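As structure tokens, the structure follows; a few thoughts come after it.
After this line comes chain A, so read on.
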Amino acid sequence: MEEILKVNNLSKRFDDIVVLDNLSLTVKKGEVVVIVGPSGCGKSTFLRCLNGLEDIEEGEVLLGDEKVNPNKKNLSKTREKIGMVFQSYDLFPHKTILQNITLAPIKVKKRNKAEVTEEALKLLDRVGLLSKKDNYPRQLSGGQKQRVAIVRALIMHPEVLLLDEITAALDPEMVREVLDVVLALAKEGRTMLIVTHEMAFAKAVADRVIFLENGKIVEEGSPAEFFDKPKTDRLKRFLETFSYEK
Partner candidate 1 sequence: MGFEVLLKGNNMLRLLGGLGVALYISLISVAISIFLGIILGALMTLKNPVINVFSRVYLEIVRIMPQMVLLFIVYFGATKVLGLNLSAEVSAVIVFSFWGTAEMSDLVRGALSGIDTIQYESSAALGMNTAQTYFHVIIPQIIRRLIPLSINLITRMIKTTSLVMMIGIVEVLKVGQQIIEANRKSSPNAAFGVFATIFLLYFLACYPISLLSKYLEKKWEN
Partner candidate 2 sequence: MDFNVIKDYLPLYIKAFMLTIKIGWIGIALSLGIGVISAFILHFKIPFFSAVVKVYVELFRNTPLLVQLFFVYFGLPKLGISISAEACGAIGLGLLGGSYMAESFRSGLGAVKLSQTESALALGMKKRQLFTSVILPQAITLSVPAVVANLIFLLKETSVFSAISLMDLMFTAKDLIGLYYNTTECLFMLVIFYVIMLLPVSVLGSIVEKKARFKMFGD
């Protein structure tokens, strides 16, 4: 399969703390990679580097054969191809749901408004929120907002989708409705990099799971190996924190 995203020897420091330590990763087209690890292990920073929200100090990130460079002028062009959804949804509070979705395709991609609107409505329908199109973000629940945020990223037709702890801020009963959308996206062959704390979800959605600690990939493998036969002690200990025994 075609390689779509390539990270070579990426390193990053905040002052004296090493956040990413010589990290390399290749993602193939249609692959779903889930990244797990303790808080502060650098998973979010890693995702943010991939679309240039963080400076890349050492190493490189390649999307296809294009280099992601935070200092380059056409970074916004690269970003059109990498969708990202954040923990805090960050819908634009001054725009309706429909406007939230159509803003970027119209302004950034200069696409035809009618055509974009039609597509937006279709996507909204898919995530079950068509009836909310004229509402404002404040009128939606967290789970609904996050589904809109996913649609807002999808309508840009990204080659890769980055999901940064998208259920971490949600009430437990809303987690499912968001993750179902992501599962459906995985089924249709979207390339995704997902940072999450939901282990059951990771198991269900991933083609490959990566355990990140102290800015390094400690272990990676298929969900079956990863969760059922972890090789390293560190991963074993990490996974144990998610299970309870009496």
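Brief remarks on what is shown
The working rule: contacts are C-beta pairs under 8 Å (C-beta built on N, C-alpha and C of every residue); 3 or more make two chains touch, one makes a residue touch a chain; residues count from 1.
Selection criteria: all candidates are chains of the complex that A comes from, given by their letters.
Since we're looking at a predicted model, the values are computed, not measured.
Listed candidates 1 or 2 all sit in this complex, but the one touching chain A is 2.
Of all residues in chain A, only 51-53, 76-77, 79-80, 82-84, 86, 88, 90, 92-94, 103-104, 107-109, 136, 138-139, 149, 152-153, 156 touch candidate 2 in the complex they form.
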